[in-house]
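See below for the structure under consideration.
With one protein chain removed, the remaining protein chains of the complex are shown where they sit.
Right after this comes chain A.
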Amino acid sequence: MPQVNGRFVPDMKSPRTPDNEEPAEERAHDFRPVDKGFTKEMALAEAERCMDCKKPLCVEGCPVNIKIPKFIEKIREQDFGAALDIIHEDSMLPAICGRVCPQENQCEGRCIRGKKSEPVAIGQLERFLGDQPELASKPQMKPANGKKVAVIGSGPSGITCAGELARNGFDVTVFEAFFTGGGVLVYGIPEFRLPKAVVKREIDGLKELGVKFEFNSVMGNLANADELLGEKGFDAIYVATGAGLPKFLNIPGENLPNVYFANEYLTRVNLMKANKFPEYDTPTKHAKQVVVFGGGNVAMDAVRTAKRLGAERAIIAYRRTEAEMPARRAELHHAKAEGVEVMPLVSPLEFIAGEDGNVCAVKVQKMELGEPDASGRRRPIPIEGAIEEIPCDVAISAIGTNANPFAKKIGGMDLNKWGYIVADENGRTSNPRIWAGGDIVTGAATVILAMGAGKTAAASITETLTAE
């Protein structure tokens, strides 16, 4: 690396290393990972672009404050194990977060290089390290402290908390309603964006740390908080059930056959492998024309899945414009490269049934942008009389979720009026034995925030229980 007077001189000339993507025309027909990740050469070149700022804004931009310039420095030194150890101090899931974090709004969004050129590809560097977990130092395990903690849910928040607690000497059991671990990482995020093998590696890693997994265990019905803390002998509970019920569009025809909530559409394929029907027993619809309502990552995942299931026309219909879409820029870019059509400024009015009773079209209201609303985004306003019909044989709504109804069934702690768990900044609920975090506290958010909540709660649980 270039050095001047012993100080590192960043490469200010090279452009950002482009992502290592599969060709769009090929990948759009199967579920292979879209982004192959950086090679060692690419990672080394990109690491040279980091200015090693004295006051690194990227670290502030990261929800869990990963020491980004420090791990990049270790990449430059080709000491990848040490680089990974630095990430692990703040995040246990770099292979996952490197793939799914909205970096453009977080670390990379604050990167100084982005002002005049393009930001350092921090997400890709993180993923590059996360994909070589064997290089990391063996985690330091505290001796067993004899305390038992139940973690409810094996999504990003639950598994992060479980891992931290296991390392801190706790006897941890994770209860998961599905037959496999990972939560939204396996039922929600498609294989082409986050391979299931990456999630499995994290779950297997936890098992090696001694974390026990109880699958097919719907907490709230199979046991509630009282039983877990009573006869089951747990000293504390971390509730990370995730978000729950899909939000409705509340328009006529929403319950017609072949109108899906994105959760169902994605679960059939991601978890139940409906794309391999009839080898796998769960079917799905291979539609020719698919319309997805929403502008977030779930909408992108659904529309790209539709494309892979053979849709000739796959449309993202959003009531604002591309600029306001909350999806990661990378997902929007990938979707468009794969032939997904973006239809901005439309709002669904009604799903229409064909002669066979299944959905055959959706009536939409054209919109225009007005003044900014509370979210700072320009509010869409209907254009009077501008109504259109889009033909479709599958329609999907991906407009968010409501609270998971099992939080109430687990019981023992206060919920707010929308059914979310009330928890403080340490994840403490109204019950001194119950902590909670992730989407069931914040509402649908990101993997990294859920993970951060799991880590924070683990620290608080550790502090509380070891002081007893």
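The definition used in the following text is that a contact is a pair of C-beta atoms (placed from the backbone, for glycine too) under 8 Å apart; a residue touches a chain by one contact, two chains touch by 3 or more; residues count from 1.
Operating definition for what follows: contacts and distances are computed from a predicted model.
Missing chain, UniProt protein name, picked from "Ferredoxin-NADP reductase", "Ring-1,2-phenylacetyl-CoA epoxidase subunit PaaC", "NADH-quinone oxidoreductase subunit D" or "TRAP transporter large permease protein": "Ferredoxin-NADP reductase".
Only one of A:Gly244, A:Gly294 or A:Gly452 touches the absent chain when the whole complex is considered: A:Gly244. Within the full complex, the residue among A:Phe80, A:Phe261, A:Tyr318 or A:Tyr420 touching the omitted chain is A:Phe261. The missing chain, though absent from the display, is touched by one residue of A:Ala47, A:Ala82 or A:Ala177; that residue is A:Ala177.
Contact between chain A and the absent chain runs through residues 177-179, 187, 215-218, 221-223, 244-246, 248, 254-258, 260-261, 263-264, 267-268, 272-273, 277-283, 357-358, 404-406.
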